[in-house]
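Here the complex is missing one protein chain, while the rest keep their positions.
Right after this comes subunit A.
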Amino acid sequence: MSRISMDEVKHVANLARLAITEEEAGKFQKQLDEMISFAEQLNELDTENVAPTSHVLDMKNVMREDVSKKGLPVEEVLKNAPDSTEDGHIRVPSILE
């Protein structure tokens, strides 16, 4: 039995903001199932009393002085935007119907 259903694959694709075809959903279902089964070998280990590691160095929040600095020039920031307006805005397709 598969560990992940077609509906779940489509749900995950939606969360990830990826459009997928029916055919791709089938392929991902098979591949994700293989990877998840592979990952389940971690369950052989008892990690009840083990703390998770998110960062390997013994560092805590790194702070800097809160001083304002000049940001990047607007024209530079817009240089790589696929669609922008002359008055310095990024244009996107309609958000509300």
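Worth pointing out:
Keep in mind that, in the parts below, contacts are C-beta pairs under 8 Å (C-beta built on N, C-alpha and C of every residue); 3 or more make two chains touch, one makes a residue touch a chain; residues count from 1.
Criterion: contacts and distances are computed from a predicted model.
Missing chain, UniProt protein name, picked from "Thiazole synthase", "Transglutaminase-like superfamily protein", "NADH dehydrogenase subunit F" or "Glutamyl-tRNA(Gln) amidotransferase subunit A": "Glutamyl-tRNA(Gln) amidotransferase subunit A". Residues 4, 8-9, 12-20, 28, 31-32, 34-36, 38-39, 41-45, 47, 50-57, 59, 62, 64, 72, 76-77, 79-83, 90, 92-95, 97 are the ones on subunit A that touch the missing chain.
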